[in-house]
Structure formats: C-alpha cells, structure tokens
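Of the protein chains in this complex, all but one are displayed in their positions.
Moving on to subunit A:
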Amino acid sequence: MQVPASFEYQRAQSVEEALELLGRFGEEARVLAGGHSLLPMMKLRLAGPEVLVDINDLTELDHIDETGGELRVGALTRHRTLLESPLVGRHFPIIHDAERVIADPPVRNRGTIGGSLCQADPSEDLSAVCAALHAVAVIRGADGERGVAMADFHRGPYETAVGAGEMLTEVRFPVRPGSGSAYEKLERKAGDWAVAAAGVALCLEDGRMTHVGVGLAAVGAGGLHAEAVQELLEGREPSPELFEEAGRVASASCSPVTDSRGPADYKRHLAGELTKRALRRAVARAAAPAAAVKEG
C-alpha cells in the first residue's frame, strides 16, 4: 500500500472559512476537492502539502444554473453530475462527449470540474473542453472575485491563475443559439488519459462558423487553445476542404512529445485527425440541434 507523508487536515464549512484557512497557511496548504489527482500524488509522495483544506462540505459550490445567457457550474460539481445533466447535454454536448471518456465511474463520482482545471495537467480533458467553449473561471480570494478567461487561466503545466489564498469557485460558459460542439479523444484503453484529444465548439450563423473554439489535450502545454485553427475557421463556411486544412493547421500548431502513449509525429497526426472529426460532428450538431440532443 502506498501511503502519504503526514499532513494536517481541515474541513471548511463555508467558502469564507476555506479562504481564511488558505490565507492562513499560504503556500503550504492545498484545496482538497475530489482528491483523485491530489491524493495519488501524495501517496506516491510527489506532493507533500502540510495542510489540506477539504471543500467537500461546500454544497454551494456544487451547482449547475442557467442565468443571463450563461451556464454557471460550481467548482465542486462532480464529473458524474455534469454527465447526468440534461441541461449541460443540451447546450454543450462536448461536455458529455468528454465526460463519457474521463476515467471510470468511481473517479467520476468524486472528481470535480474545479479540481480538473486547477490540476492543470496538459492531458486534462475538461481543460481542453473549457478552452473550446471559451469558458470563464471565477476565482475568489480575500479581496473578492475576478473572472479569468480560459486562455489566461492555464499558465503552464500544473500552473494556473489561482494564487495563494485563492480558490476557483465557478466556471461560466456562454450559451449561444445555433451552437454545436464535440469532443474526440483517443485513449489506449478505457479510462486512460488521452494519447491526444480535440474539442471543437462553434455557432452556425447564416451558414458561417462563428465563436469558434478549438481545444487540444495531451499534445503539448501550448496546445490547449489552438488559436491558429480558430482563426482559420472563424467566419468561414464549413467544407470538407476547410476541415482538411483545419486538421493540417492543428497538426502544425501543437508540440507533442514522444512517450509511452506514442511517438510525437503520431500525436501530431492525431491532433489533426481528431480536430477534423470533432469539427465535422460539431458542425453537424449545430446544423441539427435536435439530433444532438438525442445523441447527447
């Protein structure tokens, strides 16, 4: 049995208390959400926080609401809750696509969207999904709240905009008419982290693609937002030739490394292939939202 080094444990009863504890212990403290990234690292002794601030009692952070043209998802919302929400499926089938292939049911029962984003692993599926959806992360600290666009939230591998004494409280997704989205992930076995993955979200307005978002996972830290692909597609009419071009640009714009999941040139190829596939499905869903609901 792998066991962690000793640590102090605090169970917060309110967001204010959690922030107070985080402020008090500073760099030594870590938020404990679902624990499915943090606890394995502690057991392998790759992480050794001195204090854990458990936020699992903060039910106010476990919610999915539609308000003011946005879907607001609390940071403590579990993978499973997202997967089972019809509201999420209706607006953002990409989230359901991704949730179906994140880990396995026991992990999805506990793991949270906040933990996924704050872990900031370049392979994290929800990071690529949130990037594609142009989500906004709401960060709260002693001095109040601020919204950070996804493009600015992830600062690098395992590094986010959340500072010491702060926490992520909510993720906000813009809801737009005529939208379609999809996620394509290649894994070596069920529940595996991605060899590569691509998420695409867009709207169809008068036959043209707008608000295009493309997120890539596991193909290099810089790949989360495939800006070059977004720019290529924005305002254009979908066509097989354009999709091919998008795939080529996605391949070119990422920076994967060779590891046991596969050689770099293969992952580069996958980034293109999966971008094309996600793009096709996103466009099809935008064009026929009813079908997307049924499918999702």
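Note that in this section contacts are C-beta pairs under 8 Å (C-beta built on N, C-alpha and C of every residue); 3 or more make two chains touch, one makes a residue touch a chain; residues count from 1.
To be clear about the criterion, contacts and distances are computed from a predicted model.
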| item | value |
| --- | --- |
| Listed names "NADH-quinone oxidoreductase subunit H", "Electron transfer flavoprotein subunit beta", "Carbon monoxide dehydrogenase, large subunit apoprotein" or "Octopine permease ATP-binding protein P", with the criterion being the UniProt name of the chain not displayed | "Carbon monoxide dehydrogenase, large subunit apoprotein" |
| Identified contact with the non-displayed chain, of A:62, A:125, A:166 or A:273 | A:273 |
| Those residues of subunit A which, in the complete complex, touch the missing chain | 1-3, 5-6, 44-45, 186, 188-193, 195, 258-263, 266-267, 269-270, 273-274, 277 |
